[in-house]
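Every protein chain but one is kept in place in this view of the complex.
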Amino acid sequence: MLKPIKSITSYSQLYRLIKDIFRNFSNPFEGKDVISLDQFDKTSIIRLFKETEELKKSNPKELLEILKGKVAALVFFEPSTRTFSSNTAAFKRLGGQTIEHQNPLVTSSAVKGESIEDMAKMLEQYCDVIVMRHPIKGTLEKVAEAVEIPVINAGDGIGEHPTQALLDMFTIWEKFKKLNGLKGLMAGDMLNGRTVHSVIRGLSIFPGNTIYLLSPKELRLSREEFKLYSERGIKLIEIESTKDIPPDCNFWYWTRVQKERFSDKRVYERLKLSFILTKKLVNGKAGKNTLLMHPLPRVGEIETAVDADKRAVYLTTEPKNGMYVRMTLFKLILNNK
Amino acid sequence: MLKPIKSITSYSQLYRLIKDIFRNFSNPFEGKDVISLDQFDKTSIIRLFKETEELKKSNPKELLEILKGKVAALVFFEPSTRTFSSNTAAFKRLGGQTIEHQNPLVTSSAVKGESIEDMAKMLEQYCDVIVMRHPIKGTLEKVAEAVEIPVINAGDGIGEHPTQALLDMFTIWEKFKKLNGLKGLMAGDMLNGRTVHSVIRGLSIFPGNTIYLLSPKELRLSREEFKLYSERGIKLIEIESTKDIPPDCNFWYWTRVQKERFSDKRVYERLKLSFILTKKLVNGKAGKNTLLMHPLPRVGEIETAVDADKRAVYLTTEPKNGMYVRMTLFKLILNNK
Partner (left out) sequence: MLKPIKSITSYSQLYRLIKDIFRNFSNPFEGKDVISLDQFDKTSIIRLFKETEELKKSNPKELLEILKGKVAALVFFEPSTRTFSSNTAAFKRLGGQTIEHQNPLVTSSAVKGESIEDMAKMLEQYCDVIVMRHPIKGTLEKVAEAVEIPVINAGDGIGEHPTQALLDMFTIWEKFKKLNGLKGLMAGDMLNGRTVHSVIRGLSIFPGNTIYLLSPKELRLSREEFKLYSERGIKLIEIESTKDIPPDCNFWYWTRVQKERFSDKRVYERLKLSFILTKKLVNGKAGKNTLLMHPLPRVGEIETAVDADKRAVYLTTEPKNGMYVRMTLFKLILNNK
């Protein structure tokens, strides 16, 4: 979004702008959309994570007061159990209620040819926040511009999935109590992995981070993105063999090769299991405190034998944290009084 | 429904009938089905609208007590985001809970060949009210007769959609504080538009109303319906050109040509945009207080440039009122004590 160049033309407008500044001062999240990780600065991220840490310790019954009387519309134009379940649970565990649409292409007015903006404006009349997944990159920005209420991007095709990145970053922060000076490994599909891009984007906000990118040549980060992130200050080192994994990483972030983004399924078949996280590899190369992460679902790129390893958080802490980070975001954005 | 001619054969039956009369006296909505607009008289409609006006001013958290402990089954055999979302939000904003079935033809016992009456009787054991949309006209009446709990028609094919008509009438009443002596315009698909029929039906309950019907010849009201409504006292004037729109209408009610009701798609293509609500038309022909209405979804028959006009309520007040009218109906019908 290009920032508009606009003159202030009335006192009421001036008043509103000043009110916004004060509101933002006490809670920078209030009333905001969450479309891209680029919206966040260091202080906001750390604030979010500290509040998440607090919320995790709260009594579940007390949490039910936080969003009492609020309604979220969950609209998923693409299959999802994980993100849908996580958001539903998050909103309901805070006492809020939901309007749920899975596959609205089949069950909704979209069949009748309604525009996404009209659909969003309609939902705005019924609910307090919209959480949407859509297969086309950029759609969520359009939706956010169409309505006044907050909109949360739950994944827009090859675009972003900011709350996934935040939960991953929170999981790292919770363990190491910092987000700078980290050394990490990301493996798998660097080209199409939406969460890969979001996590790199997020870590590039903090200084002194180095990430090793392990993938077959065909699935390397696009040159544009490699350049973009590098210029933001994060150090990206591409490697092509598990032999080149450095010791004592803070985290290993494994990913699935994104079948649904391949037009030629034979290429997918050849590349899908290029790098597998095995028990042997973990024992040989991972550090004592290395977090073993994966955004899930996995389809073979992690041996189930790794699941029982104490460093493996992909089936436990990571999804659990996803719910809590989303709860905290909902709480801060809606700020129910 | 033909009224049955039945003898009272026991004291307990007599007692029940007298109890019903008293109950009806204090709240004519309690325990009733809402299948057709024909069930309502003037007094009930005005009562509903005054209660809706009150409810709109209530504190959201206090509303949560009204349906606490109640469960609604929402069963939609046809695609809907709008009506489904509106009903869900309405029920949940009153503190009630829902059993939700979208596309039950795919996800339910209907696949196994169960009758709609059996399905309804089963749901009756679990919930306090059934809200149903079904593609076949008359189905909702069958359902209402099968069960003891209230049933609300959320659209039965080319039949009725009474709560849509009520929300439109409420929007007019809220603005002009009357439902008689009105002059309105309806444009688009008069033949197939379910909401068109319901709104005309509703306004014909009140005296002195005149409606201009603007549509291509092929999409005029059927002669039976034209005759039926006219006999009820509403003045219907068919016009074929925007030039014939009279000045100072209380409302313009635009509608979508109902693609799903056409067997020949070429006819649909030719007629679909016969009349478009443009900014130019609004500036030239609408009055200062003319409400610009549309039941939505729209698929091109209203220019988006009209959206910002203060008289345009289709994206804002109309859907918002839909939720509030439904909330008030649920409240009155279930009368939770």
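A and B label the chains in the order they appear, each numbered from 1.
Keep this in mind: a contact is a pair of C-beta atoms (placed from the backbone, for glycine too) under 8 Å apart; a residue touches a chain by one contact, two chains touch by 3 or more.
As the structure is a prediction and not an experimental result, all values here were calculated from the model.
Student: Which candidate, A:36, A:52 or A:88, sits in contact with the chain we can't see?
Tutor: That would be A:88, which touches the missing chain.
Student: One chain isn't shown here. Among B:26, B:43, B:59 or B:125, which residue touches it?
Tutor: Of these options, the touching residue for the absent chain is B:125.
Student: Contact with the hidden chain only, please: which subunit B residues?
Tutor: So the residues of subunit B touching the missing chain come out as 68-69, 71, 73, 97-101, 104, 106-114, 118-119, 121-123, 125-127.
Student: Considering the entire assembly, which residues of subunit A contact the chain that has been omitted?
Tutor: The list for subunit A reads 60-61, 63-64, 76, 79-82, 84-86, 88-89, 92-93, 100, 102-103, 256, 259-260, 296-299, 315-316, 319-320, 322-323.
Basically, only the chains that are shown with their structure count from here on.
Student: So the centre of each chain is just the mean of its C-alpha atoms; given that, what is the distance between subunit A and subunit B in Å?
Tutor: Averaging C-alpha atoms per chain gives centres 40 Å apart.
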